[in-house]
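Worksheet: the structure to be examined is printed underneath.
A single protein chain has been removed from this complex, and every other one stays in its place.
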Amino acid sequence: MKKPNDIILRAVTNVAVVIILTFAVYLFFAGHHNPGGGFIGGLAFAAALTLLFLTYDINSIRANFPFDFKVLTAVGVLIAVLTGVGGILFDQPFLFQAFDYFDLPIFGKTELATAVLFDIGVALAVIGTAMVIIMTISEDR
Amino acid sequence: METIMSILVGVLFTIGTYLILTKSLIRIILGTSIISHGVHLLILTMGGLKSGGPPLLGIGTTTFTDALPQALILTAIVINFATTALFLVLSYRAYQELGTDNTAEMRGDENE
Amino acid sequence: MNNLVIMPIIVPLIIGLVMVIFRQRILFHKIFSVLTLIATGVISGVLMYQVKYDGIQTLQLGGWEAPFGVSMVADMFSGLLLLTTSIVGLFCLIFAFGSIGEDRERHYFYPLFLFLITGVNGSFLTGDVFNLFVCFEVMLISSYALITLGGEKKQLRESIKYVLINLLASFLFLVAVAYLYSVTGTINMAHLAERVSEVGQSGIITAVAMMFLFVFSLKAALFLFFWLPGSYSAPPTAVAAIFAALLTKVGIYAIFRFFTLIFHHQPEVTHLIIGIMAAISMLFGAIGAIAFNDIKKILTYNVIVGVGFILAGLATYTSEGLTGSIYYLIHDMVIKAVIFLIGGVIIALVGTSKLNDISGLIKTHPYLGWMFFVVALSISGIPPLSGFIGKVYITEGTFEVGYYWLGAIGLITSLMVLFSVMKIFMNSFWGETILSEDMEKSSTKGVMFPIVALVVLTIGLGIGAEGLYDYVNIAVESLMNPSSYIEAVLLGYSD
Amino acid sequence: MIESLLIVALCFLVLSILAAVYRLIKGPSIPDRVQALDNIGVNIIAAIAIISIFMRTSAFFSVMLLLGILSFIGTIAFARFLERGKVIESDRNE
Amino acid sequence: MNLTVTSELGAGILIIIGTLFSFLSAIGILRLPDVYTRSHAASKSSTIGVLFTLIGTLIFFLIHEGVFSIRLILVIFFVFLTAPVSAHLISRSAYRSKVPMADVTVQDELKKVLVGKDREADQSE
């Protein structure tokens, strides 16, 4: 059978993915003060990847993301947990989150919080999970 | 609003329950999804509706809706997503192995 | 603040995750899973020691004071359960070394096992209703993974029922949390307890209590046990054993926690309902246990009887009943694990679980046989094995509050239990030996150690019941006087 | 004054959504229903915009954008499924 | 009449127009005979509708609240970018899954191109 060509779709996808990825990063960082956060950011990121999968196929995308998403998930959770463990090392309760305001050269007054680290873990775990599930199911035949 | 939402939740539960009680695995999963919507709306309703602005401090409002139920629902949604995904895969694996998606045919026999 | 309280949760979690990252190193998995369980065991031991001498240990996660943050609370009751979990888990794990097979090992068996322990430990430690839900989910989803691991027909078929019913239970849990939050405005257990005792247990609060009872009953297989017989007979032996030992216990723990800490103001209503449900589970479980000539079925129905019996002690809401329950709970965890392990070994040896096809194993496997015998006696509370003290005190509790019917059912069903397990013993170990050693489907090599250890434990728990007394007594006292728990968590906070 | 305008606008939107829901039930084909879903998504974007004005908050802009993205992805997924039966391919050159 | 009020009015009118378009497309969705024609209504006019609504919102927030939201622009852009593609894909999948055309259709030009090329079994049920 003749495969339907996806020229239009691909063209749009290439643009859309960039927008989505940017938006995902935005959502991730906005989380602290605005709607968003690690979870949503991660899932939006995963949505972008899903869009790529939809438009192209898994193998060609995978060539660009050559790591095991299961490991990514585990690493994500591990980061989140270890952020918590950090509190213990400083004789604080588990999951103690520190934040403070710093004057950084370019960004001006910036808030740095360990919660961001925690959120990175969340995002990684979410991306990993979504990808593992989607890819495993798709590869099954 | 709360009253109407309660009724809506009740109807969602009714539909979900009915679907869960059918034989087809897909319908059962659909049923669980509908119930999960019901549950999330219920938690939100039970936390009180529209009693203030969105729980964001930066946007100028002074009263906020109860943020705790929202956080709880968020966690619940995610966990529900995980279990739904698992259940979906489980059902299709079961279908692959057992050759049926009819739970009435999954009773299990004595000779195993 | 005591960071040790969180350790039983995060140690297996972290180690399990590291194992996921280093997936192919099976030996590393084995060594570290054992070390982890030993570590959680030691930690729980230390916690128990601290509770004994310094009172209830709490940890406000992130430093947020209760009731706003999530509290982790280790009292003696949780401590005992934690320790037992570690021990039982350890031996089931060692059993798995010799029986689970490389395929499953390569597919994250050990991490998933540790994750299950994480969830169980979390449920025992948390002092927050919603966090309890999350911990339940951790435990449940690991159990889903473990029950399906291998993808055999029966596993998939039974896990559909298991997953579906637990999914439903989770939804209803959330519904219950929603109602609870609406009525009381808090989800911290200690704060709840304080608020509920402040206004008394009015009608709507009782209804919320019933809602939680319903949810936990689904998990604990208290009366709502329909999912249990199938799903516990599906997975490999080591998994079935840890399920039988731990999963229902978490539900039981939750019922205990809620109905001693929060909803204890109307025991003549709420606890009576628990008692009725316990009686029905004991009866139906025992009926199921004597009905079949199939090892797996007999054993799984026995799990239900155990659940009913433990909760019969709670139903009395007397310190005797609770003492008995805690003793019996610990006993039940050990004994269910070991009886499932031995049952699994028998099935593996002969390749069938039908009693009519098994006979005379004692000739070839005397040690296994006698251990099964001891366990069979222990499971029905024959003295001086571990079930005895529990049985006596639960019965005494039921008599004390006048629930003679409940005590009677407990004793009668224990006879039925004895009958059912002795049926296994007499049919499979006694009789003509029909299977020579080289005809066997597998061997007992490498799986005997955990069984021996657990059998020794059940004997030790019976004869050395005194050793536990101090701890059980502290646990009972803090269950009967929730104010110590409330004070330890809230530190005087009041609204 | 703008409130009354907005309410009228919302009514229009509701009618559109209802119409799409009607199409959702009625079908008759699956693409019709996917179309309806897509349409509902777009209408909800509009509705959220109006609600944002009601509440005088910009908190929901992200929701709108995300809805736009996701409704697109959803539609593509459906279309793929309808065309191929398989949403994601491991290797399209097979 | 100051700027705020004018802008409010302007935004309101834009929004009304937008929703009207949406409403029109809804009528189209209801009334048109087959999926292909309905797709036309659903994508085009409702895209216009949402465009107007969003611009109205943008203006309102720009003037009234002093917020210029990149996200709103992005929404507009994104909807414009994707709506046609969606419509295209839906129509194509409809055609490929042999959804019948309305009786009034005069001519099926694609038929010649694709005729004789058997397709995979109809997945659409």
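Note that the chains take the letters A, B, C, D and E in the order they are written out, and that residue 1 is the start of every chain.
Just so it is clear, a residue touches a chain if its C-beta (ideal position, glycine included) is under 8 Å from a C-beta of that chain, and two chains touch if they have at least 3 such contacts.
We adopt the following convention: contacts and distances are computed from a predicted model.
*Asks:* The hidden chain: which UniProt name fits, "Carbamoyl dehydratase HypE", "Na+/H+ antiporter subunit A", "Stage V sporulation protein AEB" or "NADH-quinone oxidoreductase subunit H"?
*Replies:* Result for the unshown chain: "Na+/H+ antiporter subunit A".
*Asks:* Looking at the full complex, which residue from C:F77, C:F91, C:F124 or C:Y179 touches the chain that isn't shown here?
*Replies:* C:Y179
*Asks:* Give me the chain A residues in contact with the hidden chain, please.
*Replies:* These residues touch the chain not displayed: 27, 31-40, 43-44, 46-47, 50, 69-70, 73-74, 76-77, 80-81, 84, 94-95, 97, 99, 111, 113, 115, 118-119, 121-122, 125-126, 128-130, 132-134, 136-140.
*Asks:* Write the list of chain C residues that the hidden chain touches.
*Replies:* 13, 17, 20, 61-62, 64, 67-70, 72, 101, 103-104, 107-108, 111-112, 115, 118, 122, 128, 130-131, 134-135, 137-138, 141-142, 144-145, 148-153, 160-161, 164-165, 168, 172, 175, 178-179, 181-186, 188, 191, 195, 199, 202-204, 206-208, 210-211, 213-214, 218, 223-224, 226-227, 229-230, 273, 284, 287-288, 290-292, 301, 360, 362, 377, 382-384, 388-389, 391-393, 395-396, 399-400, 404, 407-408, 411-412, 414-415, 418-419, 422, 426, 429-433, 463, 465-466, 469-470, 473, 495
*Asks:* In the complete complex, which positions of chain D touch the hidden chain?
*Replies:* Here the touching residues of chain D are 7, 10-11, 13-14, 17-18, 21, 24-25, 27, 30, 33-34, 36-37, 40-41, 44, 47-48, 51, 55, 59-60, 62-63, 66-67, 70-71, 73-74, 77-78, 80-82, 85-88.
Just so we're on the same page, only the chains that are shown with their structure count from here on.
*Asks:* Please identify the chain with the largest separation between its CA centroid and the CA centroid of chain B.
*Replies:* Farthest chain from chain B, going by C-alpha centroids: E.
*Asks:* Mind having a look at which chain is the central one, using mean CA positions?
*Replies:* So the chain nearest the centre of the shown protein is B.
*Asks:* Which pair, D-E or A-D, has more C-beta contacts?
*Replies:* Output for the comparison: D-E.
*Asks:* From chain A, which chain is the farthest off, judged by mean CA positions?
*Replies:* For chain A, the chain whose C-alpha mean is farthest off is C.
*Asks:* Based only on mean CA positions, could you tell me how far chain B sits from chain D in angstrom?
*Replies:* 21
*Asks:* In chain D, which residues are in touch with two or more of the other chains?
*Replies:* In chain D, 56, 58-60, 62, 65, 69, 72, 76, 80, 83 touch at least two other chains.
*Asks:* Could you say which residues in chain A touch two or more other chains, in rising order?
*Replies:* Residue numbers touching two or more other chains: 4, 9, 16, 19, 23, 34-35.
*Asks:* Hey, which residues of chain E end up touching chain A in the complex?
*Replies:* Where chain E meets chain A, its residues are 74, 77-78, 81-82, 85, 88-89, 92, 96, 114, 117-120.
*Asks:* What residues on chain D touch chain A, complex-wise?
*Replies:* Contacts found on chain D: 59-60, 62-63, 65-66, 69-70, 72-73, 76-77, 80, 83, 86-93.
*Asks:* Show me the residue ranges of chain C that touch chain A in the complex, using the header's touch definition.
*Replies:* Touch residues, chain C against chain A: 1, 3, 6, 10, 13-14, 17-18, 20-21, 23, 59-63.
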